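Of the protein chains in this complex, all but one are displayed in their positions.
Here the chain labels run A, B and C in written order, and each chain numbers its own residues starting at 1.
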Amino acid sequence: MTLAFAELRRKVCDLHAELTRNQLVTWTSGNVSGRVPGEDLFVIKASGVSYDELTPEAIVVCDLDGKLVDGELSSSSDTDAHAYVYRNLPEVGGQVHTHSTYATAWAARAEPIPCVLTAMADEFGGEIPVGPFALIGDDSIGRGIVETLTGHRSPAVLMQNHGVFTIGKDARAAVKAAVMCEDVARTVHIARQLGEPLPIPAEDIDRLYDRYQNVYGQ
Amino acid sequence: MTLAFAELRRKVCDLHAELTRNQLVTWTSGNVSGRVPGEDLFVIKASGVSYDELTPEAIVVCDLDGKLVDGELSSSSDTDAHAYVYRNLPEVGGQVHTHSTYATAWAARAEPIPCVLTAMADEFGGEIPVGPFALIGDDSIGRGIVETLTGHRSPAVLMQNHGVFTIGKDARAAVKAAVMCEDVARTVHIARQLGEPLPIPAEDIDRLYDRYQNVYGQ
Amino acid sequence: MTLAFAELRRKVCDLHAELTRNQLVTWTSGNVSGRVPGEDLFVIKASGVSYDELTPEAIVVCDLDGKLVDGELSSSSDTDAHAYVYRNLPEVGGQVHTHSTYATAWAARAEPIPCVLTAMADEFGGEIPVGPFALIGDDSIGRGIVETLTGHRSPAVLMQNHGVFTIGKDARAAVKAAVMCEDVARTVHIARQLGEPLPIPAEDIDRLYDRYQNVYGQ
Partner (left out) sequence: MTLAFAELRRKVCDLHAELTRNQLVTWTSGNVSGRVPGEDLFVIKASGVSYDELTPEAIVVCDLDGKLVDGELSSSSDTDAHAYVYRNLPEVGGQVHTHSTYATAWAARAEPIPCVLTAMADEFGGEIPVGPFALIGDDSIGRGIVETLTGHRSPAVLMQNHGVFTIGKDARAAVKAAVMCEDVARTVHIARQLGEPLPIPAEDIDRLYDRYQNVYGQ
């Protein structure tokens, strides 16, 4: 494996620290992956490794069928889902999966999160949609993610009774989407506990999304 | 005491750090114990010692009647309950007791946590059951734990008006069950605040549980 | 000032770290005091000092009328309340005041916390009572505390629309009561969000309280 692989493994390894810092994961329950630029490969967390002990060696390399290509450890049990998404959405360069509390609570009711915050319009460009109930072990989860996100601006999908999957142009963008998804899931949940949040008009959501995607940051 | 005792005491001592890190305990209110392999003995936290000051010396050795066999400090006031479980469930190698917030809230209503999350099917194989109201001071709590968990896949029981007891093949497995119990107790609570979570069909719970117990991890 | 004063100031200073660690305080909004053994004096946090910058020099000495006796800084604006309690309850050796979130939420509704947890029976021996609405600036708050806690087992009182005051045989015991008060306020609140917690029979509360006060710990 070349220097580029080593660097990507280190980056993806380090990004898991954002999952714990933002309290998106419990025990070993979430993972980050990143596509290897220019190859039909991606790197992903090994299965059941605790975040404290995570080193680049525990970030293994898989092909787009989810088969282990390099690494001493078995890959995440969510590898098939990540592989399906990389196979079918070529613009995706990174993915994150978590069971973060508030987002998963919406997923347990199979209820999309309505877009009632300007920060949500910025990042998600509308509601955060719900994907189907799907068992682990084949392409069901990956297919549910791809079908739900196709034609949607949202980089996050709530998989029914399960948790969140996010996509991005790279692993860091997918981590940001996972962090922001939990943040808006929590705020909208709390807002709705005491009444109905006011809607944001669709044309204002469009304006906020366009500006944020094109102007924000450095 | 041999090297094996010293090592087990150190392990059980260190596992208490997972209770504080995962915010399962307040002040001195929870404890971990571990069976001594090949002996009718177990080690358990001493009573009323703060987690900050916990050293292997504060993990004392008891026999299966709960009598102190080695150690300078009195054992946890939950020692009788742990002893009863080790006496009656030979497959149990570790136990944890906490008053973690969300699980205890379900326990205060004596309401089992319904299995509406795939992560819950994975770890608990169904609902998390409720045991009886029982006073401390004799075998009542231990008996309640054993009677409730017998014939159940769940390694966790919510003792009415009290808190959580978890079991495992070793102390670490029991700690994991305590951590996951609070996690699903919180997520399902939050889901139910705004509506009814969707059920997972019983046969899918079975499939998830089987796969997780047999395939997950390294 | 003697060595005993220096030691008490250091102890009371250090105990404020438990307020922040247990997330009972925001900005500079809580304080700990301790009676000087054998003297008509107590030590208390200075007003408006942040917990990060707290040193024993910011723990000042007051007499039982609340007048500053030693220290370069003005004493806490809650000094009059602490002084009144020390004057009228000679068995009290330490006090804590916080606006901890869940306890203050019960106080905002002037609703006592019902005793539905064994941990609450242990520490509080029954419900946590509510004291009157009282303005700062004279003896009103102190009088409300003393009148409410007299004849009660609870070392904590919820002052209406305000926050929590706790007492103890020393400052550490009062801190423990403040920590446990927020813990049970939170758990009972969460339990009640989805139904009614089951009551604990009065005679069982008595048994739990007696055992915990006499047997628990080292």
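Observations on the model:
Quick note on the criterion: a residue touches a chain if its C-beta (ideal position, glycine included) is under 8 Å from a C-beta of that chain, and two chains touch if they have at least 3 such contacts.
Values in this document were obtained by computation on a predicted structure and should not be read as measured data.
Of the chains displayed, those contacted by the omitted chain across the entire assembly are A, C. Residue-wise, the contact with the chain that is not shown comes from A:V179, picked out of A:V12, A:V130, A:L149 or A:V179. Contact with the chain that does not appear here is found for just one residue of C:A6, C:A108 or C:V215, C:A108. Residue-level contact of subunit C with the missing chain is found at 26-29, 46-49, 73-74, 77, 99, 101-102, 104-106, 108-111, 133, 135-137, 160-163, 189, 192-193. Residues touching the missing chain, restricted to subunit A, are 22, 116-119, 176, 179-180, 183, 186-188, 190-191, 193-198, 200, 204, 207-208, 211, 215-218 (touch as defined at the top).
Throughout what follows, only the chains that are shown with their structure count from here on.
Applying the stated touch criterion, the connected components after subunit B is left out read A | C. Superposing subunit A on subunit B by their CA atoms means rotating through 90 degrees, a value rounded to the nearest 5.
Distances between chain centres, each the mean of the C-alpha atoms, put A farthest from subunit C. Each chain gets a centre from the mean of its Cα atoms; for subunit A and subunit C, those two points are 44 Å apart.
Subunit B has residues 193 in contact with two or more other chains.
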